[in-house]
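Here the complex is missing one protein chain, while the rest keep their positions.
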């Protein structure tokens, strides 16, 4: 059976990818952030999963406003890197894990989650930047296959935080029931506090972010109880992306340990956070 | 507040629309079916709703396989009639009810249904044929506005029958909580037994259809307990469309009365059924 | 021609396998695409990235073969309509009957697999 070995929560700000693509990670502006990633990257490099389920949102690239799904899963065997309007990121295309996708779709639909399937999907910075955070130098190919799981965070009403946590729990069950003996990592991406438009543009709420970074480990139910209006008020209109961290957290077992975390302001107009959790739940001898 | 006044279950076979469009309803082949519709049509003509929520599926017209949503709601103010490959049906375009759409989307998402929104949607025979069954001669405009509610019945795994009934119940609550004082009809479309492809093409299961026609009124929970494999085996690969009748049934109250029903074989390759229910639940003096 | 199995389910794997063939057939909704297809069917298949097997099934109108390769009847029906073939014609193909036999079976209450 498949097992979940770790979960990574990380911001997916485009400029973090651009800093890597343009060799600027040692600049004064970026060095603190990338130094903060280092211990997590070292640990993940020693714990390569077979597949990463990446929970993210598209930003007006593959998904237009004709159709806006609440939750969607990619079912392709390959995902091209999107051209978001200024050329594709110079990173490898993403290899899918279609059998796992298929299993997850069926299990989640049978578990009363109304999943949209994407047979064709160009993945934008929401997915590729977290892969770069995990693996800065992939060479010709990323170290693992990927199942994209998309959440609508752009069009109001977004799924509730509680629904996202519930989806994560069902996702965890579905992954653990996959009959192949593979290791899986789950990425929750987006956030932390930021707002791009309006009079509150530039909003950063460090207090909220620090609370969130702690509670995502110890009290996800508390985060799930916040309304979408709470997220928008506290974390900004784009900070509501943080509900995607709850999908990742829900997929992990109750027995997790924090490997590393980091928090830095600013990355572009955003507070950038990272939290890496090892999932001990499936380890021999670990509590169930 | 809005109230639900009736629910109509009806097949949506394209040739039923074509028979009307081409003036063939008095032919030997078609007359029995259209005679069967007559009492329902008379009753509905005296009970015009302000809005019809039409539960249907697209047939490779507006929805391609790039993205397949489990449940979707149209949010446009106008829905063009689709050209399915042989010209548009000569029927009026469909006027939306965007404020009701918006209300339903929000309520259903808050009620843990993961609804996809469609801002642009060409409606195919799945929606326009039921409108023609309801109103054979619309003239320049249909008698009511429409909210399209799409269900994936083409790609396996479809939502379960139980999930469809649950969606219907939530839909009923959502409609009844709409603050405008309007009357609403709910259409459940598709079926009855049919299979278009494979060695079992031409399958008709009258026993199953008769059972379904009865149980949709008296025991929808029994129908909700059937698996998608049950539907495919008993009613054919396309007969699984019947799960959409459960969405309609779920939206009605427990106090309904059957105004009319009819059943006829064949309409093209399909068993055509119709069942019309008045919803007494909201009437003054009626039991809650 | 291919012999039909009882059922064809368009599951997620079939959707992936049949992606190109369904996309091709879906494109025939558009009159301009129908014209281009009719002008040079093989070139049109290549432009839509069909496999050799899929292309052969399309060119030979192997309606069952298309289903085996992941096509959905709702897509291939658009090709049938271009050929001015009805769903009753296809029903005959799938079941080894003539169109008339298939229509007669439907008029006598359909095919019963109870």
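Going by the order they are written in, the chains are A, B and C; count residues from 1 in each one.
Assume a contact is a pair of C-beta atoms (placed from the backbone, for glycine too) under 8 Å apart; a residue touches a chain by one contact, two chains touch by 3 or more.
Please read these numbers as outputs of a predicted model, since none were measured by experiment.
Asks: If I'm reading the header right, one chain is hidden. Which shown chains does it touch across the whole complex?
Replies: A, B
Asks: Using the document's definition of touch, tell me which of B:105, B:167, B:243 or B:276 contacts the absent chain.
Replies: Result: among the candidates, B:105 touches the missing chain.
Asks: Give the residue, chosen from A:155, A:183 or A:255, that touches the chain omitted from the document.
Replies: Residue touching the absent chain, from the options given: A:155.
Asks: Under the stated touch rule, tell me which residues of chain A contact the chain that is not displayed.
Replies: 59-61, 64-65, 68, 83-86, 154-157, 193, 195-207, 232, 237, 265-266, 268-269, 271
Asks: Across the whole complex, list the residues on chain B that are touched by the chain not included here.
Replies: Residue positions of chain B that touch the missing chain: 75-77, 98, 101-102, 105-106, 117, 119-120.
Simple rule for what comes next: only the chains that are shown with their structure count from here on.
Asks: Averaging over Cα atoms per chain, report the distance between chain B and chain C in Å.
Replies: So the centre of chain B lies 26 Å away from the centre of chain C.
Asks: Return the distance between the CA-based centres of chain A and chain C, expressed in whole Å.
Replies: Here the centre of chain C sits 40 Å away from the centre of chain A.
Asks: Using mean CA coordinates as chain centres, what's the chain A-chain B distance in Å?
Replies: So the centre of chain A lies 38 Å away from the centre of chain B.
Asks: Can you pull out the residues of chain A that are in contact with at least two other chains?
Replies: In chain A, the residues touching two or more other chains are 105-106, 117, 119-120.
Asks: For chain C, what residues touch not just one other chain but two or more?
Replies: In chain C, 11-12, 15, 19 touch at least two other chains.
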